[in-house]
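Please read the structure below before turning to the comments.
As you look at this complex, bear in mind that one protein chain is not there, while each of the others sits in place.
So that you can tell them apart, the chains are marked A, B and C in the order they are listed, and the count of residues begins at 1 in each.
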């Protein structure tokens, strides 16, 4: 039977995420964006929610099981607060969840406990490549078999916390298919390059990373010998991004709604203009629709069903929707939408990331 | 220097076309659509405008020179009246203008005088093919060289006046390129099939036509030995269709504007609702933009400049715009938009033809 | 616990409705479109439903055992039958709008009357008469008069766009729910629903509309001329007024949405099948900019469809649970109205000249589909409903 009601436990997660977003993310959002660094409080306070340990089974140091649905419920709330903060807080997922989903027993035992400690620890994944024809299914970063292991060569961009993480989950073409390899950041041949400077997500440390004939033992191929199901990992990543797109859109829409209800022009609140009211009606409708698509993709993941299409629908819809919503919010604020005293321009810059960036979050 | 002012002569053509559209096309539009036949008055009265003879040089029986600009100015007005009527009236162009543009001197002498008589005479062109991957640059209808001439084989759809015309200008792949051949309708191997039944354009007689190894003398290849510039002919055809799209959109927009200004709901005219007024503002803006794109394409044609891109822009924009405008007009009329007592549903059906059908008009 | 899976009952119903759509609807759909008004009602289909269809569709009939999620079941049925043909869907002999109004506003006795009618031997329809020529969306401005006269009411007026009036009043022993005012100066507060039986000499079908689509089903102009009805035909005994008409929208809107999405899915299914025949497969996982234009169009169509469908399912879920769903119902209708319009228009484009031709059904689906954004509140009215709610505005604040 269809149901649209989260469990009691999920409702508590939603509440906690919402409080964190309002209390810790929002007030520090602007400063962090301008400084280009995540506020440490985001990870400190955010880690107290124990979202990741609660997703990892006891045998690996955690106290629960992974639920994509719980993640997307939380991620929407967090991203409502700030997208950069959310991506920073959830960066450990980038290593932990693929290992949990697709790792060999040895890999799980080796990597998961590190994410069950009292303090946030970064995780890094390297999927994107700096070229306009970037295609996750036809990577230019290659892994070739060599001497019972692999050698990885290629250049990646937008790798979160590459400098700060001990391990990078590197996606590379192996025998013509995309696979993932766990590579220590200090391995010979790995060079963490400059901080990326993007239009948005400025609070999130993203780096370019190059791999020069970097040797990786066979046991570090995600999933061991047989590798992993990249389609599944990509679907999980897209579902995560889509949920955050909903959060960003909701932030922009909420703000525009309050603004147009309070702001008076030509003798009455802006929101009483039909064109503005209808715009808001369309935005909230699309936000709801996007959320449902995200939920369905997450549900598919949790049920072990094929989530490729559902995730594509979710991200396809949500990424456009978030951009349109943030753009309309700027428009509804007029000149105030264009200045950095107000948050909407930041949401517009961040919203453009969806549908362009890949693999920087997962559930 | 840019100029947006038609010549005095063109203004007279516009006026005449507008009168014809209002007096002869509109009142007979609904009946003809339901009956599936063009009203003879359309061609009789329309021919009195002498648009085509005025485009043909004296040496071939006419009294002027062809101007794509003059054609699009007239075609917009005519299509404002009715698209089916316009396509029927201008069907002779389908043979006459390609011959005028690209024909050999012999072909001009042979075909053009037939279009300079006192009475309208049909013309037929066969470009489209009944398959979903239809591509004018990769036709399945083939012309092969044979015995100093050509043999044509293939099936065409939506050929205007195929049954009524003496000649059909048939587009076929020759040596991998699209070329045009003048084929007598009664030539062996030519079979005019059933009347096409489409969603719109129901007043226009369109037929499926098949060519079974149909022999065509070498002299009937449009342009003679070296063939014709199909890109140019297609650009001219698209410019023509785009101009008619503007006319259909204007009809729908005018009607919706009058309706919403007169119709009262919740105590005031519908048009005083901002969402409706803004919709109308957007429609008129797009209609103007489309018209300018059409004019530019026509101007390029007249100047002998490459018109491929300009025509693509014009049709790309106008076809979407016309469909959107007709759709919005239906929407603005509510239930009345859906019934055949009102004209807007007809405009919606006709508007969908742009961007789908090819080669049924030219300038 | 969030879930996106249907109950077995609904899955079974879908399979049953699909078989009806494929066997008993699709083969006839083109004919009934082409011969609007010349054709009879599709009696074979109707009798099949009436006589045997109950085993699958009976949950939709009044008096039937109520399943767990009656409205969820209904929208899945209407989606699938409309996937077959929306005109045939409108011909389904089930309570539809008129029945809906009785369920929402009637007394127990009146509801029983409805139930009895749908247990008879002969297929029966109902219809609802609300719109008038001077008021489309503004139904509070209706002028049809209801005057108390001795032991009855006398109705006078002209009603437009009455769906299935011919089937309800001429082709069966059905009835019509008429919204009329007992006091023309009093606006909404004086508007009441009345039940007019087939065969009443004061009611007359003046005209059947010629429509863009939906031609298997009749839409009529109905004249009420000194139409006398007994006192007990005032629905709800006069207690339920205009709000009753509005309340029916909470379910009527997702219902209309589901119907439209059936048409839209027919288009998507057909286009994908044709493309599949051409060897085109849709690469869902590829970044959008690396797709072909046609792949992206198909993915966009499917995405928009799914978005609208999930909104519709959510509204149904709320209706079944008695959760107020005014906003969510309007959302489903807004999205579905746009989705079916765009998807059916785009479907034609993707198939080229053939898409525009009657050789395919796409052109019919575009014509049929356009109704969805027009009836049960236009897209504009539903935006107004949503906007007022999210802004906390009254009808006066936001007109």
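The working rule: a contact is a pair of C-beta atoms (placed from the backbone, for glycine too) under 8 Å apart; a residue touches a chain by one contact, two chains touch by 3 or more.
Source: prediction; values computed, not measured.
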Which shown chains does the hidden chain touch?
A, B, C
Of B:58, B:175, B:288 or B:341, the residue touching the omitted chain is B:288
Chain not shown: contacting residue from B:18, B:142, B:195 or B:272:
B:272
Touch criterion as defined above, residue of A:144, A:212 or A:339 at the omitted chain
A:339
Touching the hidden chain, out of A:13, A:56, A:112 or A:128, is A:128
Where does subunit B touch the missing chain, residue by residue?
1-7, 10, 69, 133-137, 231, 234-235, 257, 261, 271-272, 274, 277-278, 280-282, 284-286, 288-290, 292-293, 295-296, 299-300, 303, 308-309, 312-313, 316-317, 355, 358
May I ask you to list the residues on subunit A that touch the chain which is not drawn?
128-134, 157-158, 196-200, 263-266, 273, 275-276, 323, 327, 330-331, 334-341, 345, 348-349, 352-353, 355-358
Contact with the hidden chain only, please: which subunit C residues?
287-297, 349-350, 352
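By definition in this document, only the chains that are shown with their structure count from here on.
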Using each chain's Cα centroid, which is most distant from the centroid of subunit A?
B
Separation of the C-alpha centres, subunit A versus subunit B, in whole Å, is 51
Taking the mean of the CA coordinates per chain, how far is subunit A from subunit C in Å?
41
Multi-chain contacts in subunit C, i.e. residues touching at least two other chains, fall at 380, 383, 399
Of all the residues in subunit B, which ones touch at least 2 other chains?
273, 275
